[in-house]
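Notes to accompany the following structure.
With one protein chain removed, the remaining protein chains of the complex are shown where they sit.
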Amino acid sequence: MLLSLVKRPEQSKAMVYVSPIIALGLTLISGILLFQIMGVHPAQALYAFFVDPITTKYGWAELGVKATPLILIGVALSVGFRAGVWNIGAEGQLTLGAICGGGIALWLYQVDSVFVLPLMIICGVLGGMAWAAIPAFLKTRFNANEILTSLMLTYVATLLLSLLIHGAWRDPDGFNFPVSRIFSDSATLPIIWQGTRLHLGWILTIAAAIAVWVLMSKTIIGFQIKVIGQAPKAGRHAGFSVNRTIWFSLMLGGGMAGMAGLFEVAGPIGQLLPSISPGYGFTAIIVAFVGRLHPVGVFFAGLVMALSYLGGESAQITMNLPLAVTGVFQGLLLFFLLACDVLITYRLQFKFPVTSTRGSKHV
Amino acid sequence: MKKIVIALVIVLPVVLVGYFLLFKPEIPEAPDAVETNVGFVYVGPVGDHGWTYRHDVGRQAIEKELGVKTTFVESVPEGADAERVIRKLATSGHDIIFTTSFGYMNPTAKVAKQFPDVKFEHATGYIRADNLSTYSARFYEGRAVLGTIAGHLSKSGVVGYIASFPIPEVVRGINAFILAMRKVNPDAVVKVVWVNSWYDPGKEGDAAKALIDQGADIITQHTDSPAPLQVAEQRGVYGFGQASDMSAFAPNAQLTAIIDNWNPYYVSHVKAVMEGTWESTDTWDGIKSGMVDFAPYGDAVSADVRAAADAVKQSIIDGSFHPFQGPINNQAGEQVVAEGETLDDGVLLKMDWYVEGVQGELN
Partner (left out) sequence: MYDILIAAILTIITAATPLVYAAIGEMITEKSGVLNLGVEGMILVGAVCGFAAVHFTGSATLAILAGLGAGAGLALVFAVLVLGFQASQVATGLALTIFGIGVSALLGQDLVGIAYAGLPKISIPLLSSIPLIGPLLFNHDVMVYGSFMLVFAVAWLIKNSRAGLILRAVGDSHDAAHAIGYPVIRIRYLAILFGGGMAGLAGAYLSLAYSPLWVENMSAGRGWIALALVVFATWRPWRVFIGAYLFGGLTILQLHAQALGVGVPSQVMSMLPYIATIVVLVLISRDINKIKLNSPACIGKPFHPTS
């Protein structure tokens, strides 16, 4: 028996919603196998992963806190990926956003004004954009591949942050430890759900997702991006500028990554540290694709991804499972989610005869 | 095909529900209220063979000696995630929580405020509260012993020091090392290479090679992996182990090793919680209490060098010698600590300058 894919005449509407459910089901089944092999009670482990983190109000809020940078960056990156712009350095742009926005907080630490926070957000966005402008400039002017430039700049950004926090921006009262001052109240994002850490950034993230949705589905820019991504030649014939698309994608990605970085330091962290992101800029790339490069999809993908992180912590605490198991399980979850999307455009066909269509009729 | 998908969609939930009914998800019982439960937050994986590994050895000692249940969460990023993990440990019935990296200071303090009935202990920080202790080890005392050995055994008088990040802890170690070494060999110098990582075996090894190539005949390190010692072994020079006895990796090259020995501290403080005698304390212990321990001397350390090293150890234990007692010159050769004076803990805690004999600038 052979399993093969046959293209559907048109995309299956039902599968758009059903395929994630199938993926989840397959993940649960393979999870049961994995945990059985590991010698832990599968039902308990799955409960720890998917349910335990959100049994409390605080847990739900944490889901939002963890998902905020993932969704914010994922939504922005998905625009670039649609245009065929491979910005994989969002992590660096996030870092620069934190540096620029956080720098404002340190500079104005004695100022108690409602304008501090907006200024920080603006500078955070500008910082991320500035960092993304380098690959954009090098790509449009010198044809330098943005995969390399944006990735390399991520390392530079991390070292830059390290340089500042180990030097000039150290907390003067902090015994020369590598931390900045704690941001003042007016430089900290307001909490929107009392008793939790859910901050204003969550609302702004949802707003940003909606804005991108409108941009992509209702505006001419969104149309241009889609055309250029799918058929650059046709786009050029229609008079769309490839360079402008590159700039736009990178500025959007960089700006929103910068904002995400600022939200981290002005939100749950509350100061500048040598490490501010556990790789959100990279994880957001997965989130963008699991969300099928659509803002709504990215929103849910971000939540699922965030839940899997919280679940990993919970599994360690309640089940004493090592972190490595979380990585394996997360990998499986993502594999299934990504693979099942094939059902939207293809259907599975079970075939019994010997010949396969692939590669059998050739020289 | 459609039928197959529909069948899948129906069968999957049935199988899963059936599974969960068969193997009822006994929700992991909350840790026993009567028993003492101990939580640990680690910054690296337990398999780092360095800092986190040694804390985990301490955790295992608690389980073995006191028979209590312990929980750990590994590789918790020092950022927004730390607070959630610490809080989760506090809400899931843990009576005492050890947070074992400097970057957890503010999150630990925040959570400690919210949970006055839970005891917290933070390693290497300086914020304390009624239910929040701090603890750290005077590793510089150990460095002074290593420096003494190096002074006797280095023919070139040049020692290579592989350092992680320019924080006071590391700078203090470098200074203590060279001060002790110059007591034996007044012309000795130490060359420092910062690898900007706690944990990159390849780069640490490369740094060791570079230092040896530039004339260092003894290597010492303030990074986690045994790679520098392996290089020393290959190149036929000497070195010191870090955090654990690393003689397995360098049977000829390891002269001795500083061992982070948290076991007695952890056991006694958990015991205090069990007996209801726990109090908030500020611990900075050294060789005397055994927190800074040593591996057996390697064969290359001759009897008289052993005697000299033991004498330094003994004088530190009985208080007749302090690694930072004057006279101490700064890099420019100016005396900064006069004969008969000793740098106090306040100065040592925030040390950000090199003493005479260290090559290179500290930014």
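For clarity, chains are labelled A and B in written order, and residue numbers in each chain start from 1.
Just so it is clear, a residue touches a chain if its C-beta (ideal position, glycine included) is under 8 Å from a C-beta of that chain, and two chains touch if they have at least 3 such contacts.
This one's a predicted model, so the numbers in the text were calculated from it and none came from an experiment.
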Point to revise | Hidden partner chain, touching residue among B:118, B:207, B:273 or B:305 | key: B:207
Revision key, fill the gap. Only one of A:40, A:203 or A:286 touches the unshown chain, namely A:286
Review point. Out of B:234, B:289 or B:342, which touches the unshown chain?
Key: B:234
Point to revise | For chain B, residues in touch with the removed chain | key: 45, 47-49, 53, 160, 166, 191-197, 199-207, 209-214, 216, 224-227, 230, 234, 244, 248-249, 359-361, 363
Practice item. Would you write out the residues of chain A that touch the absent chain, in ascending order? Key: 5-7, 81, 86, 88, 138, 142-145, 147-149, 151-153, 155-156, 159-160, 162-163, 166-167, 282-283, 285-286, 288-290, 322-332, 334-335, 338-342, 345-346, 357-363
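The working rule: only the chains that are shown with their structure count from here on.
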Revision key, fill the gap. Cα centre of chain A to Cα centre of chain B, whole Å, reads 33
**Study point:** Residues on chain A engaged by chain B in the complex (per definition of touch)
**Key:** 15, 18, 21-22, 25-26, 28-29, 32, 41-44, 46-48, 52, 56, 58, 62, 65-66, 159, 162-163, 166-167, 175-179, 182, 197, 264, 267-271, 273-278, 309-310, 313-314, 316-320, 322-324, 343, 347-350
**Study point:** For the chain B and chain A complex, residues of the former touching the latter
**Key:** 1-2, 4-5, 8-9, 12-13, 15-16, 19-20, 23-28, 39, 45-46, 71-81, 83-85, 87-89, 91-92, 102-103, 105-106, 126, 165-168, 196, 349-352, 363
